[in-house]
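Take a look at the structure below.
All protein chains but one are shown at their positions in the complex.
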Amino acid sequence: MFKVGIVGGTGYTGAELLRILAPHPEVEIAVITSRGEAGVPVAELFPHLRGHVDLCFTAPDPEILADCDLVFFATPNGTAMKLVPELLARGTRVIDLAADFRIKDIAEWERWYGMSHACPELVAEAVYGLPEVNRDQIREARLVANPGCYPTAVTLGLLPLLEAGVVDPSWLIADGKSGVSGAGRKAKVGQLMAEVGESFKAYAAGGHRHGPEITQNLNGVAAAPVNLTFVPHLVPMVRGIEATLYARELEPGRDLEAIYARRYASEPFVDLMPAGSHPETRTVRGSNLCRIAVTRQGASGVVVVQSVIDNLVKGAAGQAVQNMNLMLGLDEALGLGALALLP
Amino acid sequence: MFKVGIVGGTGYTGAELLRILAPHPEVEIAVITSRGEAGVPVAELFPHLRGHVDLCFTAPDPEILADCDLVFFATPNGTAMKLVPELLARGTRVIDLAADFRIKDIAEWERWYGMSHACPELVAEAVYGLPEVNRDQIREARLVANPGCYPTAVTLGLLPLLEAGVVDPSWLIADGKSGVSGAGRKAKVGQLMAEVGESFKAYAAGGHRHGPEITQNLNGVAAAPVNLTFVPHLVPMVRGIEATLYARELEPGRDLEAIYARRYASEPFVDLMPAGSHPETRTVRGSNLCRIAVTRQGASGVVVVQSVIDNLVKGAAGQAVQNMNLMLGLDEALGLGALALLP
Amino acid sequence: MFKVGIVGGTGYTGAELLRILAPHPEVEIAVITSRGEAGVPVAELFPHLRGHVDLCFTAPDPEILADCDLVFFATPNGTAMKLVPELLARGTRVIDLAADFRIKDIAEWERWYGMSHACPELVAEAVYGLPEVNRDQIREARLVANPGCYPTAVTLGLLPLLEAGVVDPSWLIADGKSGVSGAGRKAKVGQLMAEVGESFKAYAAGGHRHGPEITQNLNGVAAAPVNLTFVPHLVPMVRGIEATLYARELEPGRDLEAIYARRYASEPFVDLMPAGSHPETRTVRGSNLCRIAVTRQGASGVVVVQSVIDNLVKGAAGQAVQNMNLMLGLDEALGLGALALLP
Partner (left out) sequence: MFKVGIVGGTGYTGAELLRILAPHPEVEIAVITSRGEAGVPVAELFPHLRGHVDLCFTAPDPEILADCDLVFFATPNGTAMKLVPELLARGTRVIDLAADFRIKDIAEWERWYGMSHACPELVAEAVYGLPEVNRDQIREARLVANPGCYPTAVTLGLLPLLEAGVVDPSWLIADGKSGVSGAGRKAKVGQLMAEVGESFKAYAAGGHRHGPEITQNLNGVAAAPVNLTFVPHLVPMVRGIEATLYARELEPGRDLEAIYARRYASEPFVDLMPAGSHPETRTVRGSNLCRIAVTRQGASGVVVVQSVIDNLVKGAAGQAVQNMNLMLGLDEALGLGALALLP
């Protein structure tokens, strides 16, 4: 049994890590920290874990954390970068579910996240934890930057088109929609159900932090610089992300479905849906899958891709456990076999 | 008092016509028809109308309808075209809330709607009932084709850009999202709450009937042929449409907000939101307004427009009453002053 | 035109007062206060009021408020009691939408609300603003205590049974369910959509503040002391209250529907539904109506009453305007004629 720790366990990604890790056959949750809730049983905050998680939250203690084989950071942006260097120095491996190590261009990161980076030297070392792209590097990594939720859905949706060179990288549109759990478990008027229930809106239409993260991912495979317009939207539901992606074909007539089928043939967590499908977020609720459909609209010359994930699973905690499995030399899919909950 | 009739009153657009017309100071609802519910009090099907609408549904009777000054068709596609010729011949004016008279190209209409048109000669005469475009023709019209819900939101959102010639008509994207009332009040497994609640999906990604309607609208003002990709989505809420629209700027640097402000300066039902706004569908719930915001994303060269309406009001019954007011020589906004219901 | 003021305008009851009062033909909103938002245009916080309310929030100023004919307090519990004495002294009449003046027993009030009462002498004078019970006293009142949302639904539901003496007052059950807007517009983790969406629960099962308020109302008409068990529940929707009420019949066989019909025959805002009905909250959404149905379950000897209101309208702002109309000598229903928004 490997020993793992979770720093910052009172948010939804922390709770979701516990839900997935509690029955995991090869790891033991040694510690879960929270400054604000130290001493409180986890199951008091999260009654769905009653009987499965007997831990109490504790104040973060570097000794105890360093004793773990691997530590997850489920903290707000800017927290992990302060604690990770010491943990790595002591030989503990780290997966950060926040954004601290996702963007390689430090200046750009600082612009979007509004703070100075505490350990820029580790950003270069950190491996971006999208197994469909970086599987081998993840296995060896000391530090994994777990991807953002939108970036996971959008990158997996556009990747095959850009790798195959069949669309124009200079005019990509990603229209993202997310359930409200993506905004986290913090008290904010704008996230009250009375504010966001029975309503729909875009947000950050002028630019969102996940834009540069997606662009970085796509630039890694595109033949020319990517120009992506990304607009996120808030859906009156709890879980799920859907991204509808628009790209201009360079050579009409290519067999798009075959391109996707080939790219994801051996991926355990990408499901290419049949032609004509409309993936629904509920078909991945609680599961680690990304379901994708690709189509065209008549002779418009535009490829339309739909990509759905559960923002808390493949978009956060599930992908983190997938990365953990790789890092620990386990079966990549271990503990991630749950079927989606539908309806 | 003008006498009006409603053909097909058991759907949501019929019910919404009743809600708006019942307190209207210048019209009297003379008749409301339904084959299936003939004899049943309207307030039995729609308890929210108890005390305000005392009518029973009746079987459609051309005599009684012809006695009206104006008749609304809130029927399924393909019904109005069979009954309208006789009504017009007898001097009754008509507003069709379905799609029978919206598309000028008969062949295209027949392809999308899967039937032969019963009175193609009237299609040419019919006026497309978007007051912001055709106000004067609507006043004089015998027959008005009330716009579709998505076409209203998308057309009003893109119109100023195309009229001003500031974006490329050959690469327009409209990502539309609608509440479930847009699918109507028919028993369908796919519209059960257990199927569409807590989930999000695109539909008709390969092409939707409202695509050619929008394209026709935009071609009317664009300098070159419009190439529009339109993908609709289903939102787990009851009312509201949001459309996020993407267009490529031809001449960066134009004052887009000023273009919209000028275009809609005297429009009673278009509200240009301040820069940086994100219009929410709830801010137009129950009202006849279309709220629009226009922005850019950095230097991407892409204009992002957000447009929201209540699909049953500005997207159907409210716009129909706006057209009725124009046709009857009344104040265009009469009976349409209700503020949105928020939260 | 009467001049009215609103103290504490940033919550949902304040916003709803504005929505109803803005088009009211006999009053002018002279001032709306908020310490936190002073200087901010109302329409910035509440975009649905754009074009209808041009005021900015101002810091509360006794001079300006005293200049009003009537002032509404839409403040948290405990605020009105500190400001009302001065306003009354200067001749301004007051409607308090919070709980400060609802409960006559000061000790009981202080126990439930956890503070000392600042002006117990005014509690005796205050008239409980349920027009169906206290219409004449409301007309003459200087100070009206606007009822709570649950108390409105439950009291109107049980009143006819207790007045007619047909049920046992010592064993009454009120199972209440409310949409989330009842919890107000304050940032609280427990009211995030990610916490309360797609879930249902009771709260305050050990006792809720509205219990003693309801009991006080019913004791006013019951032949013997009332013993009421009241459990509220949170429904994953924004607006609406439903209360299902259970009472034991003392004399089986009475015509219950006739008792209700007689009691509410001339009430403009109580709608007795036909036998067998199941009132839905959506049939009163945005309207000032309370819809009630009364039935029995076989020979159980138990009367089952269903009562629905919109918690923000008949349960708060609408009832306050109804009270205002009475106090100002206007038609009781003025400005309250809006039909419910369904679907």
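To keep things simple, chains are lettered A, B and C as they appear, and every chain counts its residues starting from 1.
In this section, a residue touches a chain if its C-beta (ideal position, glycine included) is under 8 Å from a C-beta of that chain, and two chains touch if they have at least 3 such contacts.
In this text the structure is predicted, and so the values were computed from the model without any measurement.
For the chain left out of this panel, the touching residue among C:90, C:201 or C:262 is C:201.
Contact with the omitted chain, checked across B:41, B:120, B:165 or B:197, is made by B:197. Considering the whole complex, the residue from A:52, A:104 or A:142 that touches the absent chain is A:52. In the complete complex, the hidden chain is touched by one of B:31, B:49 or B:237, namely B:237. Touching the missing chain, out of C:293, C:313, C:326 or C:339, is residue C:293.
Mapped onto chain C, the footprint of the missing chain covers residues 171, 173, 175, 177, 179, 194-195, 197-203, 205-207, 211, 227-231, 233, 235-240, 242, 244, 246, 248, 276, 278-282, 285, 293, 295-298, 300-302, 304, 306, 308, 343.
Within the entire complex, the positions of chain B that touch the omitted partner chain are 12, 179-181, 183, 185-189, 191-198, 236-238.
Although one chain is not displayed, chain A still touches it through residues 12, 15, 19, 22-23, 46-52, 181, 197-198, 238-239, 271, 273, 277, 279-280, 282-287, 291, 312, 337-343.
The rule is simple: only the chains that are shown with their structure count from here on.
Per-chain Cα centroids separate chain A from chain B by 39 Å.
Residues of chain A found to touch two or more other chains are 179, 194-195, 197-198, 236-238.
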